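Excluded from the complex is one protein chain; the other protein chains are retained at their positions.
So, chain A:
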């Protein structure tokens, strides 16, 4: 019996799922890769969830438009699920609410619950409930599951990183077997002190809202994802009447998305905006 067959890299699937904006797709060289785990890390209010919702919809676009022609699954850990926003995005991208029929949603409330759910997802992936196969799994957010249940002692930390690797291994196996794209979101923690800890990825200094931050869950989790994208925001004064009063200033939020590390992408960044119609990258930023 030959347990394994060597594969020719030329025969490997090489699909990407569009994020619904050509400028953002350009940054990602076509979108979010299938059979791979992509992480979106940022502080709250940067647009992670917005981008996830848009992805959940875009997976249903036909392949001619960069999508996967498939249904999607969202496991969320920070209730409530933003259904209204999903609805308005669906109207913006499809002009109808029909795509919502092919987006499966489930809340998870702990790491163990997530693992148990992922076991059940196996059969969902093998026997999709509708005519469309499931091509995208979103977990929003992974960090929320790990921020309360674990103490800062060696035993808990070891248990925590062992769980990271179990979850990541499960996700990667599902992504590989079903050719699905996996997107997880992560929070950030402030970097205290001048040392800054271990540098991970292309940027020695990651900032958001004027503070120095780094993605949560530490080095162990960083080993678990294939691609890490970092989203940030800054308040920028766009107009001022010259006086020093706060009220006289007009501020605008500028947002950026950066490739922190990726096996297939160079270091690059792009400014993006969140508008009623969705999340869009800006040209020439």
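As a working rule, contacts are C-beta pairs under 8 Å (C-beta built on N, C-alpha and C of every residue); 3 or more make two chains touch, one makes a residue touch a chain; residues count from 1.
One rule holds for everything that comes next: contacts and distances are computed from a predicted model.
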Among "DNA repair protein RAD51 homolog 3", "DNA replication complex GINS protein SLD5", "DNA-directed RNA polymerase subunit beta" or "Pyruvate dehydrogenase E1 component subunit alpha", the UniProt name of the subunit that does not appear here: "DNA repair protein RAD51 homolog 3"
Omitted-chain contact residue, chosen from A:44, A:169 or A:240: A:169
Which of A:193, A:263 or A:284 contacts the chain that the document leaves out: A:263
Chain A residues touching the omitted chain (full complex): 2-4, 6-10, 12, 14, 29, 33, 35-37, 154, 161-166, 168-169, 172-173, 175-177, 197-202, 204, 218-220, 222-223, 225-226, 228, 260-264, 266
